[in-house]
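Got a structure for you, written out below as structure tokens; questions coming shortly.
Every protein chain of the complex appears in place save one, which is left out.
Let's turn to chain A:
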């Protein structure tokens, strides 16, 4: 008899240990599959000798397996190999042997659950659930989502977190419980800014492009499509203050959504930036605009001045416009009217806006797994890391669970954006080697960040984790002739004062004649 188990009251022969362990594993799995209360099982089974654990397990398993044979949730009914790999004659193909630290005489074989196998099953179950949702098979999807929950806890690290967030998102999609706007979203973004390099990379590369575009200008105006906490602008103001010849007069227009608590958040940010500008003696002006969507803006609201050079900056804002058709076109048309020196755009490098749910799901699973992997290595304190993960988890929820205008996280790849901007009359501006070197140095500062890579892609800069690019910075200016083939633009914005002749002249010119 095994001595250690005998101490706690069980009688198991040493030679039976492997078998008992295997049965325990099967019982645990079977209990996970049971939908009704487990108490029913314990009532039906009759045990005469509970210390004889081997036989007890045998009878429990027999009871459960006889019940589940006709269950609605028999996952073997799902065609294909998504859930079950082909029947393996050896139920425990890789028993792991652990040498116990105390006992030295006889080796005891201890079988542990193979977490690698569970990892593969986890991915398969996630995919199967998405497949079920694509064809709107809700009962199967529901059963699978519960499985995912169990499988996720057998994993560790990034895989566990990603699977948990995706499971939550799938559950929300199934039960139609859509996430409310998070009260803490500002705070979450701040933590994301602090723990990983993505936002800093975005700011530094965009600032370098803007700085170069403002070379030699004395009055400059930046329009920020998403001001948030204004973290991008102190560094630009400092770089402008240090340029030979002194700083230009700096004007900033910050655009943001209405604050959840009705506070005047944009004015607060403006005030902090004004204080900062004052300490480094840069002439500073600020205006804040509250707008639920960028498409609500008009160029006339910005009160542009004759002698100033304008830069338009958008960090992770353009993709939100894709929820409503024509919103992007309207915003790009407003940008054209602003006639900026440069338009800087930072976006996620992924296609999360395809028409099919399954493709979107697969893409986002890969993308966010990579993002979470990169966070895993960073040695920041666990609370901050957790906040960043919640920030990303919200995005996952939006991509997977929401539809229509609610789904704002409609990421598209750099090439897709290139086509959009090119057909809207913009030509690319190459980000120079200064931006590249700054970005590389920045990444070298992140401990545990050996996996970060900066790549140059036809003048655009991409930040990635190992081989997977994750975000892309690009810069644009108005194309030399802003006519484009055969497309006729009605001049919406100046209809009041223009007379018909002037309007006609503009139209003809724009046709590229």
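Methods note: a residue touches a chain if its C-beta (ideal position, glycine included) is under 8 Å from a C-beta of that chain, and two chains touch if they have at least 3 such contacts; residues count from 1.
In the analysis below, contacts and distances are computed from a predicted model.
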| item | value |
| --- | --- |
| Per UniProt, the name of the complex member that is left out, chosen from "AP-2 complex subunit alpha-1", "F-box domain-containing protein", "EF-hand domain-containing protein" or "Nuclear transcription factor Y subunit C-4 like" | "F-box domain-containing protein" |
| Residue of A:283, A:305, A:339 or A:437 touching the missing chain in the full complex | A:437 |
| Candidate in contact with the missing chain, chosen from A:16, A:52 or A:194 | A:194 |
| Residue of A:18, A:235 or A:304 touching the missing chain in the full complex | A:235 |
| Per the touch definition above, residue among A:249, A:280 or A:408 touching the missing chain | A:280 |
| Chain A, residues in touch with the chain not shown (by the definition above) | 190, 193-197, 204, 229-231, 234-235, 237-239, 241-242, 244, 246, 272-273, 275-276, 279-281, 378-381, 384, 434, 437-438, 441-442, 444-447 |
